[in-house]
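Every protein chain except one is present and positioned as in the full complex.
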Amino acid sequence: MAEKDSDKNPESMTIIAFSGDLDKLWPTVILSSTAAANGMDVTVFFTFWGLFPLVKDDVRITGHDAMTKMLAGMNAPGMKKAKLSKMEMGGMGHWMMRKVAKKNNLLPPEDLFVMCQDMGVNMWPCQMTMDLLGIKPEQMIDGLGEPAGAATALARMSKSQINLFI
Amino acid sequence: MAEKDSDKNPESMTIIAFSGDLDKLWPTVILSSTAAANGMDVTVFFTFWGLFPLVKDDVRITGHDAMTKMLAGMNAPGMKKAKLSKMEMGGMGHWMMRKVAKKNNLLPPEDLFVMCQDMGVNMWPCQMTMDLLGIKPEQMIDGLGEPAGAATALARMSKSQINLFI
Partner (left out) sequence: MAEKDSDKNPESMTIIAFSGDLDKLWPTVILSSTAAANGMDVTVFFTFWGLFPLVKDDVRITGHDAMTKMLAGMNAPGMKKAKLSKMEMGGMGHWMMRKVAKKNNLLPPEDLFVMCQDMGVNMWPCQMTMDLLGIKPEQMIDGLGEPAGAATALARMSKSQINLFI
């Protein structure tokens, strides 16, 4: 690792947000905001499918060629368009889950995400995924950290008491 | 965190059981029972889809309105009705996997779950998910811990050497 001081910070959490699914965005931002509210130092590393929710809502398609554009089109860039990992029921599931959440006063992931940012949670997009899927920095939402690689994420995790792959 | 003594207990494991799928119930209860048998202090925090397996087998449907009832109906409350995350092959996969397990003397998750409870594994249902999906305490199986929130789960994880999101 780049950093050699490997003493573990007991009040630190790192999440690898891999999936990008609506139902997995919720635990990511709920755990992150709760941890930050309790004084923990939190970082979320968004990689692979997990990068799509970081795309701005008004960006309709990302990608640098036909195949990445097709992947992006199937995977719905933007947090508001995220789907469930199961129970989608022909595209209705994420809408239903949002209705259920609203009725029970659970904030949507995009609002909890902003709360996380306000509380200082580090939101790191994965540089390799950006290159791979052709997602440009200007297509992503504001307030993200510098794009990072696996080595940086690992160095962070080796100092965190809680590490989760979601 | 509520608890300030952040010294890590090297013999402690916390699992966030998110999925509720049959194939992910197995690693949850196999790791938990093995860890408990080796003297570790184990807690499983059941959240989101992971809460449905905690519903009693004779409860046919959970939920407080049409949408939560529909989600529950699609997601089959009860551990015995849990499906595979993939290879379901039109509803046959979980039945096949159970046959394969039985033939090879691997106990079903519901039996390993009871073994875990007998060995003192803490089984915590997520309070927020209960509220969200309308699952009532009396609909859930016996021997669970008090419903807990994200802050309690995080405090537990910050003291555990092994933390997994399954």
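Which chain is which? They are A and B, in the order written, and residues in each are numbered from 1.
As a working rule, contacts are C-beta pairs under 8 Å (C-beta built on N, C-alpha and C of every residue); 3 or more make two chains touch, one makes a residue touch a chain.
Bear in mind the structure is a predicted one, so any value in this text is a computation, not a measurement.
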{"item": "Candidate in contact with the missing chain, chosen from A:61, A:92 or A:150", "value": "A:150"}
{"item": "Per the touch definition above, residue among A:38, A:68, A:104 or A:139 touching the missing chain", "value": "A:68"}
{"item": "Positions on subunit B contacted by the hidden chain, ascending", "value": "8, 10-11, 13, 23-24, 26-27, 30-31, 34-35, 38-40, 86-87, 89, 93, 96-97, 99-101, 103-104, 106, 161-166"}
{"item": "Those residues of subunit A which, in the complete complex, touch the missing chain", "value": "1-2, 6-8, 16, 18, 47-49, 65, 67-68, 70-71, 74-75, 85, 128, 131-133, 149-151, 153-155, 157-158, 163-165"}
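One rule holds for everything that comes next: only the chains that are shown with their structure count from here on.
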{"item": "Geometric centre distance via CA averages, subunit B-subunit A, whole Å", "value": "24"}
